[in-house]
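Please find one structure pasted underneath; my questions will follow.
One protein chain omitted, others in place.
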Amino acid sequence: KRHHSHATAPSVDISGIYPPIATPFTAKEDVDYKKLEENVQKYGKIPFKGLVVQGSNGEYPYLTEEEQVEVVKTVRRSLPADKLLIAGSGCESTRDTVQLTEKMAAAGADAVLVITPCFYKGKMDSRALIQHFTKVADSSPVPVVLYSVPANTGLDLPLDAVVHLSQHPNIVGCKESGGDITRIGLIVHKTKTQDFQVLAGSAGFLMAAYCVGAVGGVCALANVLGRELCELERLCLSGSWEEARVLQQRLIEPNTAVTRKLGVPALKEAMEWFGFHGGACRSPLQPLTEAEIQQLRRDFSSNGWL
Amino acid sequence: KRHHSHATAPSVDISGIYPPIATPFTAKEDVDYKKLEENVQKYGKIPFKGLVVQGSNGEYPYLTEEEQVEVVKTVRRSLPADKLLIAGSGCESTRDTVQLTEKMAAAGADAVLVITPCFYKGKMDSRALIQHFTKVADSSPVPVVLYSVPANTGLDLPLDAVVHLSQHPNIVGCKESGGDITRIGLIVHKTKTQDFQVLAGSAGFLMAAYCVGAVGGVCALANVLGRELCELERLCLSGSWEEARVLQQRLIEPNTAVTRKLGVPALKEAMEWFGFHGGACRSPLQPLTEAEIQQLRRDFSSNGWL
Amino acid sequence: KRHHSHATAPSVDISGIYPPIATPFTAKEDVDYKKLEENVQKYGKIPFKGLVVQGSNGEYPYLTEEEQVEVVKTVRRSLPADKLLIAGSGCESTRDTVQLTEKMAAAGADAVLVITPCFYKGKMDSRALIQHFTKVADSSPVPVVLYSVPANTGLDLPLDAVVHLSQHPNIVGCKESGGDITRIGLIVHKTKTQDFQVLAGSAGFLMAAYCVGAVGGVCALANVLGRELCELERLCLSGSWEEARVLQQRLIEPNTAVTRKLGVPALKEAMEWFGFHGGACRSPLQPLTEAEIQQLRRDFSSNGWL
Partner (left out) sequence: KRHHSHATAPSVDISGIYPPIATPFTAKEDVDYKKLEENVQKYGKIPFKGLVVQGSNGEYPYLTEEEQVEVVKTVRRSLPADKLLIAGSGCESTRDTVQLTEKMAAAGADAVLVITPCFYKGKMDSRALIQHFTKVADSSPVPVVLYSVPANTGLDLPLDAVVHLSQHPNIVGCKESGGDITRIGLIVHKTKTQDFQVLAGSAGFLMAAYCVGAVGGVCALANVLGRELCELERLCLSGSWEEARVLQQRLIEPNTAVTRKLGVPALKEAMEWFGFHGGACRSPLQPLTEAEIQQLRRDFSSNGWL
């Protein structure tokens, strides 16, 4: 595919580790661009491949379109030029997604991450989703990464749709957040003749994903333990599976805590512990209770991170 | 509650039947305001209590905010003054919902229908949802109707949250689309000391909902068979349960066809058969296949409607 | 159907209220036949249509086949002759179900209640289930009642299978425990030309089920508040819907408490409060905690039953 690539969208190697960055807010729940910049500057010194902006952990559904674009511009300015910026641009309608994709590219995104539309779940079959992603990819000035995150959308991008879409010259890979390792292995297998890369969508199964053929990960936990996840990547790529396993196992509980168990408020709380700006979420996301903070702390400390 | 009502929001009796109106589009997928007006004029002659604008069947997640507001204005202009206009104003964030609620009121909505935020499902517990709806109701210039539609959101508004929120002077009722009749009966029971009204969210269980204490319905099928649903209401209210049962039973399959089974594209197809403007949906919603159209037709004809 | 009925199985009118009786155990977890008899004698004085033996609330999956049959014999001996005894006889395999059905009939069952096999959920489609129930009904000496209880089986008997099976001369009805009132209404509608009767499977939606055409109910709560459920039946049948609604609403929370929320241990606890033998369940079902007992008590007392 790289040799027959889309005129306006040279392909890109997306392999590596990315934090899907959180969005800091002021006490009035406005975006705190200053704190955002400071986080990005710190992340710039970690051997990430790049950053994902406007992923689920960035509270993107709570930002206006203007804020979403401004956040991307801010990150691009603060991020070293050799780091990739992958921006979320998925909306419910195809036309909105096409437009936001263009804005994200103009704002400095190297690629876009496009979530499955999901409000009309019952109608989002392969036919609808293939058409949606094809139209978006056809018009996108930058490469497209498919994004399947059933915990938020209640929907898995069907395997046959992934395989079909992998043939599109401007679709370069997918982020798999469902954690079904059989599915991840099968996606790698069925797209192996394509120039298509699979990223794990969570740190909990990152090592297993490398094992079956994924090439990186977009991991909420990388906002907190970024160097450790890059070290896990290094161990997997160098075949140090025993050491990788030990490290992977210590990361599962902290990862579950900041994702499925306690969510974005916990991610932002833990970021504070490790020197980043986290802070409060926009409403209706609530601050953690004291009991939840203690639980979160235990999930890190019992694995030797605190 | 009516006697202690919110300064700027006199309470409102929402009992009755409402179609959650569909949004007609042009061939280019732009909103067709002309056809919308014509539909509203026809609906104005049916004994509906009013119209719901920007409900799930209106493809509201596919409209821009500007379009959402313009559609409400258009409907208000075309609708007889004695008909209620209830407008959807729910967004993912509390601040966006507060703002859109104000815009909807300014555009002519008599009340707003506020869907449960759902992207961060795991965090949308009673605490978060009570805070969300309370903030929205506190600032809304018009009464608020709670909206729980698990088929789209993957989330049921917890019963204890409904009961708590029913005490708010500016929250006048809820639309229950889940179809759990035990839950509907219990909501009526637990809110009976409040000025709180329950609307069935689908025609399939409308009679049963009246039976357990609901006072009306917001029914997709009312876009197609509006007079028949108003007749079902009349039969229930007059205690003609035997006749009501016969009519109710004939409505279940057509209702399921235009909702759970075939969705909004089927609703709009059937509208065409009955003299309304339906037409195509915005992408990624796809047109029905020929086989689906035949199935839809059978679901109406086998019950004597075609 | 009654006019063309199965040679060995004259049809039966199953309309009415039934408790699916609990099974009392001794301190050693053996069946306590003495206490069982005493319960049955008390139930015999309540205007039930009959009793269901070996339903989900009877802990039938925890009884050996010998115990299951012996319990049926014991109940038959203690029950007035004019009361129906409907016995559960469903097993995972068709051959086991055929055999147990014969044993139940021989033990005195007037009809059998046959649950959907469910271990191989993915394979239990309409084709498999139609074949299963048809074979069982073909050979059963007594009429068969279909039993769909998704909370336990993870499986709903597909509507088209119910409609197909309703034509069998030896299948007289179904027990619907899922609580989907739209489905119940549709089953009544699609089987109206057959001699087929629908029973509600829980007290929480009993009134609504009567409203849409069901003819009775098999209700766990009838083990505790049997007279009250028979009174609810009377109110529904006499068209006293307003009074029925008030009574129905007071029964929802107690019913939920002894079923979905706290299960069989709560049912047996509450039975003790109302003069019946309940007692402990077989392991692995655990006794209620003290907090659960208090919750259970509140669900009864707040509705005026304690």
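As written, the chain order gives the labels A, B and C, with residue 1 at the start of each chain.
Here is the rule we use: a residue touches a chain if its C-beta (ideal position, glycine included) is under 8 Å from a C-beta of that chain, and two chains touch if they have at least 3 such contacts.
If you're wondering where the values come from, they're calculated on a predicted model, not measured in any experiment.
Participant: Considering the complete complex, identify which of C:Lys34, C:Arg77, C:Arg95 or C:Lys192 is in touch with the unshown chain.
Facilitator: If we include the chain that is not displayed, C:Arg95 is the one touching it.
Participant: Can you say which of A:Phe205, A:Phe276 or A:Phe300 touches the chain missing from this structure?
Facilitator: Answering carefully, the residue with contact to the hidden chain is A:Phe205.
Participant: For the chain that's not shown, point to the residue among C:Lys49, C:Arg76 or C:His132 touching it.
Facilitator: From the options C:Lys49, C:Arg76 or C:His132, the contact with the absent chain belongs to C:His132.
Participant: Among C:Lys42, C:Arg260 or C:Arg297, which residue is in touch with the absent chain?
Facilitator: From the options C:Lys42, C:Arg260 or C:Arg297, the contact with the absent chain belongs to C:Arg260.
Participant: Which positions on subunit A touch the chain that was left off?
Facilitator: 179-182, 185-186, 188-189, 202, 204-205, 207-208, 211-213, 239, 241, 245, 248-250, 252-253, 256
Participant: Name every residue on subunit C in touch with the hidden partner chain.
Facilitator: These residues of subunit C touch the chain that is not shown: 29, 56, 61-64, 92-96, 117, 119-124, 127-129, 131-132, 135, 151-152, 154, 260, 263-265, 282-286.
FYI, only the chains that are shown with their structure count from here on.
Participant: Subunit A to subunit B: how many Å between their CA centres?
Facilitator: 35
Participant: Report, in whole Å, the distance between the mean C-alpha point of subunit A and the mean C-alpha point of subunit C.
Facilitator: Once rounded, the distance between the two centres reads 50 Å.
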